[in-house]
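Every protein chain except one is present and positioned as in the full complex.
This part shows chain A:
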């Protein structure tokens, strides 16, 4: 797992965060986004989610895992979302699992949920026309070797045509 170093601020969830996550989890259990499965853990603060590539896309039949870590002040702060090994080959997904997707960083809004993030990620996968790593993959991954969180990256978002 490429991610163990990222939990630098493992602060406990605030009351509001815990309350909201509990509700998101309950909602997920009755109405999970299509193509996703929450793997039960004893932690509310870290969700592991199974992702199934949508039919009739480049990722049909493939299966991936997302790791979602929630900060103390979720949802006022975005969760950290990364792919666990092995991340999908995609022009916006680095080989260390980091995802270049604006809503996870600058464009986060507290009205978004784990479900809506999942749907965004799946749609990003589904609209891909080529299975490739981002052009700056090597450089980026090298820069992250000290266990830097993608949330500390100053993202320069790729266009959303891919």
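Convention: contacts are C-beta pairs under 8 Å (C-beta built on N, C-alpha and C of every residue); 3 or more make two chains touch, one makes a residue touch a chain; residues count from 1.
Note that in this section contacts and distances are computed from a predicted model.
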Out of "NADH dehydrogenase [ubiquinone] 1 beta subcomplex subunit 9", "Anaphase-promoting complex subunit 11", "E3 ubiquitin-protein ligase CHIP" or "Trafficking protein particle complex subunit", the chain not pictured bears the UniProt name "E3 ubiquitin-protein ligase CHIP"
Residue among A:40, A:76 or A:132 touching the omitted chain:
A:76
Touching residue (missing chain; options A:55, A:110 or A:135)
A:110
Touch rule applied to chain A and the missing chain gives residues 16, 19-20, 23-24, 27, 73, 75-77, 108-111
